[in-house]
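Okay, so here's the structure we're looking at.
Removed from the display is one protein chain of the complex; every other protein chain stays in position.
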Amino acid sequence: MVPLPYRVIRRHLETRDSVSLDLEPVARRVAPFRPGQFTMLYARGVGEIAVSVSGDSSRADGIITQTIRDVGAVSRALHSSMPGQLVGLRGPFGTGWGIESAQGRQLVVVAGGVGLAPLRPVLLEAIRRHESHSRIVLIAGARSPSEFLFTDELDIWAAMPDVEVVLTVDQPADDWTGGVGFVTEPLSRLELAAGMTTAFICGPEPMMRFSATVLLGKGMAAQDIRISLERNMKCGVGLCGHCQLGPLLVCRDGPVVDFAVAGPLLAVREL
Amino acid sequence: MTGPEQLTDFVPFRRLTAVQRAAVARSGRTVDYAAGRRLFDEGQDAVGCWLICSGQVALSTAVPGRGQVVVQTLGPGEVLGWSWLVPPHHWHFTATALGPVSTIELDTARLRALADDEPALGYPLALGMFEVVLNRLQNSRARLLDLYGNPRER
Partner (left out) sequence: MPVILTRPELNELVSVLIRNGYRVIGPTLRDSEIVLDELVSGDQLPSGWGVDSGPGRYRLHRRSDAAVFGHSAGSQSWKQFLHPSRQQLWSMNGSRFDAAPVPPVRYAFLGVRPCDLAAISKLGAVLGGGQHRDGRFAGRSNGLLVIAAGCTEPGGVCFCASMGTGPAPGPGYDLALTERIDDSGHRFLVDVASEEGNRIINSLSHRPAAGFEVADARAAVSEAARRMGRQMPITDIRKLLQQSRESAVWDAVADRCLTCGNCTMVCPTCFCTTTEDLTDLTGEQVERSERWASCFETDFSYLHGGSVRTSGASRYRQWITHKLGTWHDQFGSSGCVGCGRCIAWCPVGIDITEEITALSVQRDRTETDVDVLGALSGDLDGAR
């Protein structure tokens, strides 16, 4: 499993610790990705990490967008990559959000922090297929008003007639007319048709657990709630053993897993 | 006039019987607020309780150098104002309508008298208020986890 060389052609600052990189294949390109999948991104001489693709899956030019938050050695190296720099890319791997199986249903998308990045592709796809989804709700939480990703796009989506966008921040905020409260608070206030709704949740694990609990409390079936799991990955292809969560290999059986499967596993301490 | 059915949209009244809800509804009236209107100020005597039917209300406090800092926003289905129920009966924060807000305002003096006279109403009402506060506490604890923080800064 040898990486393919990709070049950074655009670096866009999203927040104080996150950037979005547009990557162009130097020669061969990887297979087209499905929303929710991830790639293994290599920073020269530093290492490789799993990063969910945050770009538009309908792009035909082979350019891949990945949003990187600087949290460790490899992500710092990727985060500081400038246009012209080379990275290695393997993938795409894993399961996708599977919006095809939510045809005709209402969508509730819940994003926490950088969890909005893996959700962006499925939101773009849902909007493209808006005749399939009578209602698209995005509830996005962030630490503070300056830490939302894709702020331009959030404005565009909020202005669309079929899309409801609710933003909320954890920390008390000055100069902010959006919501202040944990993401489960506007989620609790949401009126939804439980049997007709599919939910996609991505963010820190406790945030996903709490959000899924709220949705279950509203009568949704656990199978209709999909979350994106994260575990340590070295190979990304089911050979290194690192990404296990009980019986699941997150790189192969995930990262998108429905809550009926994931819920009981996430409830076990240190699994 | 507030219809008793409207009250079932709000958690504290779901445990009441229809008759009890009708009694509570008699102490309520619809009140709308324009954007920017203050519903109550920090430090004032806590009188009144607002059931938010539409719009968003911000709870804030003054922080020198930062101005009015919003600590919580509330939306439809939520109950604004709890300090009328227990001492010291003062508002802890200032409440401001973020946009046009439509509410049911309850006469809390009347509600207190009703609850004191009829423990069979007062008890489920108090449990319902407890549920509201508990939810808020759990969400506030979740915010304290600072889940979106960068691990580098821990």
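Chains: A and B, in written order; residue numbering restarts at 1 for each.
The rule is simple: a residue touches a chain if its C-beta (ideal position, glycine included) is under 8 Å from a C-beta of that chain, and two chains touch if they have at least 3 such contacts.
All values derive from a computational prediction rather than experimental measurement.
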Missing-chain contact among A:63, A:86 or A:216 belongs to A:86
Where chain B meets the left-out chain, the residues are 151-152, 154
Omitted-chain footprint on chain A covers residues 1-5, 26, 42, 44-48, 71-72, 86, 88, 230-232, 234-235, 237-242, 244, 246-249, 252, 268-271
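Heads up, the rule we're going with is that only the chains that are shown with their structure count from here on.
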Dist(centroid_CA(chain A), centroid_CA(chain B)) in Å evaluates to 34
Chain A contacts chain B in the complex at 17, 69-72, 112-114, 141-143, 147, 168, 170-182, 184-186, 188-189, 203-204, 206-207, 210
Listed in rising order, the residues of chain B that touch chain A in the complex are 56, 58, 63, 66-73, 75-78, 98, 135, 139-140, 142-143, 145-152
